[in-house]
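Note that one protein chain of the assembly has been removed; the remaining protein chains are unaltered in position.
Going by the order they are written in, the chains are A and B; count residues from 1 in each one.
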Amino acid sequence: MRKFLIFLAVTVCLAPLSALAAGPTQGGTLIWGRGGDSVNLDLAQATDGESIKAGVQMLENLVIFEKDSMNVVPQLAESWTVSDDGLTWTFKLRKGVKFHDGEPFNAQAVYDSFARVIDPNHPFHQYGKWVYLSLSLGPVKEIKIVDDYTVALVTEKPYAPLLNNLALWLCPILSPRAMAEYKDQIGQHPVGTGPFKFSKWVKDDQIIMERNPDYWGDKAKVDQIILKSIPESSSRLMALQSGAVDIADDLDPDSIRLVEANDQLAVIKRPSVNVGYLAINTEKPWLKDARVRRAIAHAIDKETLIASIFQGLAVPAKNPFPPSIWSYNDAIQPYAYDPAKAKKLLEEAGFDFSRELELWAMPVSRAYMPEPVKTAELIQAYLAAAGVKSKIVRMDWGTYLKKTSNGEHDLCMLGWLGGNADPDNFLYGLLSADTAKTPGAANVALWKNAEFTKLCLQAQRTFDKAERTELYLKAQEIFHQEQPWVPLAHSTIVRCYNKRLHDVPLRPNGLNSFQMVWKDK
Amino acid sequence: MSRWEALHDLMSNWSAAAGMAIIAAILVVALAGPLLTPHDPLMPAPLQRLQGPSSAHPFGTDSLGRDILSRVIGGARISILIGVISVTISLLPGTLLGLLAGYFGRWIDSLIMRCMDMLLAFPAILLAIFITAVLEPNLTNTMIAVGIVYIPHYARIVRASVLSLKQQLFVQAVGHLGGGHVRILLRHVLPNCIPPIIVYATLGMGTAVLQAAALGFLGLGAQPPSPEWGAMLSEGRQYIQIAPHVAAFPGAAILLLVLGFNLFGDGLRDVLDPSLRSQ
Partner (left out) sequence: MPLGYIAKRLLQLVAILFGVSVVVFLMLRMIPGDPAQLLLGEFANPEELARLRTQLGLDRSLPLQYGIYLQNLLQGDLGNSIRTNTPVAVEIWGRLLATLELSLAAMFISTVVGVSAGVVSAVRPHSAWDYGAMFMALVGVSMPIFWLGLMLIYLFAVKYPVLPMMGRLPMGLEVPAVTGLVMVDALIAGRFGVLWEASRHLLLPALTLATIPMAVVARITRSAMLEVLSKDYVRTARAKGLSEAVVILRHALRNAFLPVVTVLGLNLGLLLGGAVLTETIFSWPGLGRYVVDSLMGRDYAAVQGCILVFAAMMAAINLVVDLIYVLLDPRIRVNE
């Protein structure tokens, strides 16, 4: 009896510990607080982050990125081959997979899901707005059903990044029956094959997803996910602190500091593949001189900017893309913060100090620029310390993008998220002469440097990675000398959650399935 | 009533006196602003951000480390300017339209007043948001938007006084004597509409300051780094948990100034136009 009591006492004492040691448990509801509601859960039509992060819980692709890297692995396709001419991609599909509505997953489903996007004659084509074609199936000209479980995609030209496109969120496979039934409302009732299935959507409030008990792979650990829209960052923080939500997205840097200080809560950080920059319009006569642009770089104290406004959740940038991407040129010496030197450079260049520069501030915050207006206010003060007068200009986001791509600004803030983690995405896409044509220039510095562009084009045609690295290292040196942008920061992406959750994943692009996440009872 | 009597009445009306004192104090602060500010209201000190009130910064610092007291002082000028200019913008066309509608009546009246009804069909803040969005958000356009929103109010008040004046004999008499319309309007009708206009304009300044601050709060008003009170308050909302002082002081300043205008306007009404007291 006594022994039993001791045993009992020990067991009781150890119970909390054993709960910790015990592996994943099944059940519970994961409440996920975020800044806004989703718009369209048919990911082939989704344009906003809130739709995408909800949609990837329910819909699956042929292929997907690995859990916490950007390597492509099978999902609904078991394997794939590319023909010798590089034009035909053949996918062997997984067997025995069922959609949430009980329909079988097969080649026809892949055909319908893809053909509706690219074939204007497909019956489902009229039911949607197919955006970002260049990032998804745009290069595909034909889809062939080889047999029930084999599909072939034929491209117009050899197009190596197709696999990465298919792994993005833009090419999900949906149930053909559901697409026919819901027509243009499929985005409000997504039916896929994922570990969670759609249950209910209260607009502007919450989306409820249930665990899919018939999932083909590892079944989800939690029974239910509720995605809750909480527009105010401070409200989301409070909901996380009080335990009302398990995960809170998009907290501002000051709130994240409070989360870190709370021992009930946890923060995961990952270097992201983004850059926030200040583009200098090189077409404006008063900004044409590279000395002026280098002076602006010298005037800005990136370290303090990051320590204060980013609350340390970023690394200062010196190149157009972050150190996590290959061929990053670490030999480059950043322009040191030195207002006196900046002033001297400006005087040498004969800069007209009576001119007031327009400093365009983004009206929306992004992971690469969490506090755009405050950043602009700080930059304005730094410029003033170097004798440069500036005026902050704000407008709505649509107009901002249109006008900056038209080169109407002096200085503008923007950023980029390199989805496929390739230097080409940043260097050619944002800085080459080819992309500096107005209107619609992605190179908003309108910087047309022949040598830089030549290096980028040469790298595109080169298949040897070492050779490409050499070319990109050189390109970054030219960028540094010419400084068409002042690269400001590469921000850290963050996930804040309650410690009662376990196995919380975070990819560099912030999109993850939560199927392996489990919650303490 | 002589001018001195009126002034005496005004001073002995505690509401008017208190209102005048508040407005005068804020006016002095606004005019002497740069002399009073302990720090440069626009100068960031990012490493001293979000500090609570202290002897160095009596109102604390904001998210860029700027001294909030200095910014509140700097904002006084902006807010008073907003009040005066927006009211002028609504007053002039409003009075003119009201005069025309009331004096000429018939289809002119109908046309003008139906247009006014259309403006009144919008909640004020929404209309102001709309106009600012069309004109592009900045301080000048905020004042224009707030001004336009309140045009119908002045038109209605002036029209009402004109209608009641028209019944009175002296205007009819002047009409029969063959005075021109413009002469009658300017010499006889307008002067008699002035007391209610003054009262309404004073109260209107408070309303204008509130509306402009609301626009600033929604991010549509004065642009950074301008220390407009509504915009400062909007920034404070983000830090309500870790630094409530950022929102507290600019909001209190708005309340004080609007209270000043309302106290003064109330007192003025009692003195100038006792018949309006029940409004």
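Here is the rule we use: a residue touches a chain if its C-beta (ideal position, glycine included) is under 8 Å from a C-beta of that chain, and two chains touch if they have at least 3 such contacts.
Here the structure is a predicted model, which means the values were calculated and not measured.
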Original post:
Which of A:K203, A:K288, A:R355 or A:K499 touches the chain that is not shown?
Top reply: A:K203
Subject >> Residue among A:T47, A:S83 or A:Q264 that touches the chain left out of view >> reply: A:T47
Subject >> Those residues of subunit B which, in the complete complex, touch the missing chain >> reply: 114, 117-118, 120-126, 129-131, 133-134, 136, 206, 210, 213-214, 217-218, 230, 233, 236-237, 240-241, 244, 247-248, 250-252, 254-255, 258-259, 261-263, 266, 277-278
**OP:** Could you list which residues of subunit A touch the chain missing from the display?
**Re:** 29, 31, 39-40, 47-48, 129, 131-135, 184-185, 187-188, 203-205, 226, 228, 230-232, 235, 238-239, 242, 244-245, 395-399, 401-402, 414-417, 439-440, 442
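By our rule, only the chains that are shown with their structure count from here on.
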Original post:
Approximately how many whole Å separate the CA-defined centres of subunit A and subunit B?
Top reply: 46
Original post:
Hey, which residues of subunit B end up touching subunit A in the complex?
Top reply: 42-44, 46-47, 49-50, 63-65, 133, 136-137, 219, 223-225, 237-242
Subject >> Residue ranges of subunit A touching subunit B (in the complex, touch as defined) >> reply: 232-234, 237-238, 252, 254-255, 258, 304-305, 307-309, 361, 363, 371, 373-374, 376-378, 380-381, 392-396
